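Only one structure is covered here, and it is reproduced in the block below.
Yeah, one chain of the complex is gone here, protein chain that is, but the others are all in their spots.
Which chain is which? They are A, B, C and D, in the order written, and residues in each are numbered from 1.
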């Protein structure tokens, strides 16, 4: 048994086979401790040559050695905690700041001078993770077992069948059981010595499971497959394909909404400064940028002083970004913009100047390079709904964009301040005659628009460059969205952003990203011909006059 | 009729400007060609070329002021017309290279050879003939403006909506010209020109000649634009700018007037682009970038919107400032330029020329009020 | 920009033509600093030919026509002896006629699409054969994972398109089927990668080992890698090898999810070599920033500058015309332990290194060419250029046709 | 009590008011009359703070208003019904009225029923956008909006312009009612002489920026005023 496992392991397609070899070895045959020690010592020596092929041999040997420290060593290699001394030909495991000799686990008297990490490349990492995964078919954690099932499904290797059958027999968790069954079906399907009936049953199972992997399996049958099986597979593939097409439609909608939410975030502040106040605010993008840099600074401070709070960094950054950008906005309004009411076109010139100044200021302060803004753990990773994959980061951004939108609508429509803001921007002198402190309201409105842009910066820092040019890349899109939706109508901005996002994502697969973008622009041009005042046009006498 | 029409263009301001420009058009090439290098008045060739570039920009600014200053059409896509004119000229210059290209292909420009093109695309036909190229310099931007304007103005797209779709237009063209498949050299554009109408493009005399022609073109465009705005049509344009629908109610077909100036202006911009390309030696898609068009708007605003001469002054002033700042304080020039824009808006609300002429008219601007006319 | 402390007689001026503002500032600002650093170092050693060097910095602001204008200004007004500058190919194309007309020298430090050799330009970055082809060779090797299926993803402009054209021809010559190559282009600054990354994922789930060759440039990279991380594409599943992502770019990304993705360059900061370590230490000291990284185009300037200094000394003058003729054959140590040589085609010899991204934002060199690879101006994989050869020493020609035996014919 | 003494007002170089003096007392209606372009509106703009004066003083309740901005004046009880209505076009009728809350304490932020009694049409149109109303409806809204602020000085610039006869009568009755409360000073600019004559407690007639006739209704002969305007 061991013998055959070794022979298999030596084959080129080693990693997963090896995994099952290990499982079987553990189950069926316990080697003597002495033999294990001998084989592991030889393997460890190979780790000191700093050669990837030696490392691979060593990993394989350690994996099948049955040595009690095998798992510790492999895990250390995976985590980058394995070090070696070329002079002493010894391998060590780092445990915190301490060292352990790899083979024995004892601490060395003195740390060797030429200690260096055992390096891994992709190939090594593949084999290491397979080796680690080998244990997971029987891992107590069902999530790990699911992963193991997925990797077996991918490998479709017949040698894994017995282990899989065993694991299947023991499995109680229905989800994992289904995954095991699917993996088993994948193997059976590709097994030339399985009976046609078995294989057709497998096809059935795979078809029911569906998804991209299933399609790959059903379409990728070996050339010598009997016709009956082939036909069944093709029929199954057709079913899976239609189902996938539906899902990909849903997935596109999702991508569209998530692109839309980014557009919405970028544009929503502009919907205030431009849409409500009528200021052609070319510095809007820089407010977004300032928000993103605020996030960067917050994370730097947290990294330096309170690493434990890292997951809270965005939550902390949101109010700070609002205040920072908002404050910059208020200062700009008081010093520059307020002289320009009634001269809307000149705001273009002044804010363009301001945008240049802000960009260069940030460049001078933070350098021209991108800055790193990390993702908190709740925004990393993804989950599946059916055959559609949803990343947490995007989901949060959508939620966030809608929340900001809702908050803004509430402020504008339901608070006295909102009413005053609208009154002032519609007729400044009359608002003043009604007792509204116009300078205060102006500053606050512009500050609000800028503050919201700052908040958008927090979210955008999660998906884009944090560099002095950040704002420039959103300013055109923002104006497009606001205008497309209809100037002065917040709902228009919402619907406009989402529409453009979804259209873009439906065009992209057919036309490609570049042509897709061109088509979206052409669409906007044509759409405006049909509705010269945007999607949600303001109507009525006062507008048409 | 035409002469009496053009004579209307010579109002005081324009006449003055034309005189100065005419002196520059003659003096600069002469000082460059006929004065010895060490003469204090000698104009080095690189300045001739630099000022020639400014002149091309000035012409673009005049074209923009015509539509923006007088008809209220804030085009954020005028750079596209400029670039199209430039491409038409670039294609002519490219064809003039002939077998002097690196692959020495008798017909295909280099970039086509190395991307494996087998034959010249139809769009390139005829560009080896200067007359055709010169025609296309005006025709392509003019046609685009006409078609675009025809639809947009008929649908009564106005204000920011129009501005944004002109921006979308230039942005779409930018992306399209980036694509190598379009057959216009992709991102690298057209460059490495050798000669124009048989003259070596790098010769001082050619440079001087191009400079002269460009300034002459600025003069002509100033006169033409000024004649237009001083005619009754000019008054209609102003009326449209201030109260479009009211203009309709007294019987003017607003869309026709708009299409007319928009097209004239686009042709002007195309010529400016065509004069620009041989002087800077390259045309590539970045000329379509929306920021370029916005910059052109800013030149006009700095010089004084609706003054024509201001457009020339603004274009030259801003670009000269840019040249100077980028050399003198490379790390801080954006502060200087940004501050310039802010200060002009705050302290010269009508731009350089606008403010100068109201000072000369001794009519102090309406005092005190920030908002003399409440928003409707 | 000229610090006018010394009169023109006493100094040799060196022009620095890198964008300090606009979209390219992100990459080019560092190169300006590098040049200032190198000039500073050289002056500490006594300058060149007994004269101090003086840097003239201008900002072409990521604006291509402005590059030409500034180049002209540097050469005619500031009378610089050589210019170190440009990043994008279009900026180089824009200044080319100026350098030719005024017969000056440009050192161009960035990897590019090739298909060019000019008397006035010295290409110290990689030609396609010094980066793209070795990278693909590596991925096809056992260590690289024996990749069978290829995604060529790039920004839609000339460098990626040309590189991909060369790669496509190369892959097909290696027996890769049409169906196993997916080519995808995106606009500059593309920021929404959801669809494309999921397409890549789909393309890679067909059962054959798949890799992405990325010629995505500039700002688009950060969102691209962030999306890769988000969608959970690991280097062990689908490795991405990039030609335009270096230490500088990684400094702006959280690299933990990117562990194992690759880049191909001629230099990595992590290369273990005394010359490199000394350089890094001095660089950090010069910039007063212990976190400041180094990268490949910087090294290109290091080599180019050293070659220029040697050539000036050899020629006994900084006169560009003489220096141009003196440059071919000049050797200068690179920072990876070899000696690079300026070839008659004005390209240099360089090692090719493949690095995997580490968690700390550095690269782990996993493979490198045995010796130095000479840069090839005209690729052998495109029909239009395979007969061309550049040689400014004997043939005095940048595009000599070996079939017709004529220069430029 | 409002006392305007000897004010000058310029638009650029053009002088619109020359040493104009008028006054308004609580419980009285003071009428300013004059032909087109004589400076009536300019006077009101000076009082409400929309246009700076270069000479003279405007004293309200003992305080010189000087260069005080309009909103401060509104907070001191001066409400304005401007010529041309100046409705907030995109606010609903209700919101237009509520803009008056800005200078009220929280407890008084409601629309008094009298306003709806006076202009019933407003009540029907609360949710209509101000800009969509007909000209006369807008005029009614403008008056109603001014009253929301509970002013102590009500400044009206040709309030009857464009209003149907029956409502003009109502407005007249309303002004009489407001006067009768005794707490409000009313400054009325009118062209419709018969309407003004009915209401006026005192007159000031402007011509070319100067006051040419001034006095209480007892001192001034209405026919003389009418004649002056008719020239």
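FYI, a residue touches a chain if its C-beta (ideal position, glycine included) is under 8 Å from a C-beta of that chain, and two chains touch if they have at least 3 such contacts.
Basically, contacts and distances are computed from a predicted model.
Student: Out of "Cytochrome c oxidase subunit 1", "glycine dehydrogenase (aminomethyl-transferring)", "Urea ABC transporter ATP-binding protein UrtD" or "Ion-translocating oxidoreductase complex subunit D", flag the one the UniProt entry gives for the chain missing from this complex.
Tutor: Hidden chain identified via UniProt as "Urea ABC transporter ATP-binding protein UrtD".
Student: With respect to the chain omitted from the figure, which of B:26, B:107, B:203 or B:243 is a touching residue?
Tutor: B:243
Student: With respect to the chain omitted from the figure, which of D:58, D:167 or D:211 is a touching residue?
Tutor: With D:58, D:167 or D:211 as choices, the missing chain is touched by D:167.
Student: Please identify, in ascending order, the residues of chain D that touch the omitted chain?
Tutor: 11, 14, 35-37, 41, 83-84, 121, 128, 132-137, 139-140, 158, 161-170, 191-194, 226, 229-231
Student: List the chain B residues touching the unshown chain?
Tutor: 1, 4-5, 228, 231-233, 235-236, 238-239, 241-243, 245-254, 256-257, 260, 373
To be clear about the criterion, only the chains that are shown with their structure count from here on.
Student: What is the distance, in whole Å, between the centres of chain B and chain C, each centre taken as the mean of its C-alpha atoms?
Tutor: Computed value for the inter-centroid distance: 35 Å.
Student: Using mean C-alpha positions as chain centres, tell me how far chain A is from chain D in Å, no decimals.
Tutor: So the centre of chain A lies 63 Å away from the centre of chain D.
Student: Any chance you could list the residues of chain D touching two or more other chains?
Tutor: Those would be 50, 86, 89.
Student: In chain A, which residues are in touch with two or more of the other chains?
Tutor: Each of 359-360, 426-427, 429-430, 472, 514, 517, 542 in chain A touches at least two other chains.
Student: If you look only at chain D, which of its residues touch chain A in the complex?
Tutor: 48-50, 69-71, 74-75, 79-80, 82, 86-91, 95, 98-103, 129-132, 145, 149
Student: Chain C touches which residues of chain B in the complex?
Tutor: Residues 44-46, 49-50, 53, 99-104, 111, 113-116, 175, 178-180, 186-189, 191-193, 202, 280-282, 284, 286-287, 322-323, 326-331, 333-334 of chain B touch chain C in their complex.
Student: Under the stated contact criterion, what part of chain A meets chain D in this complex?
Tutor: Within the complex, chain A touches chain D at residues 416, 419-420, 422-423, 426-427, 429-439, 488, 538, 540-543.
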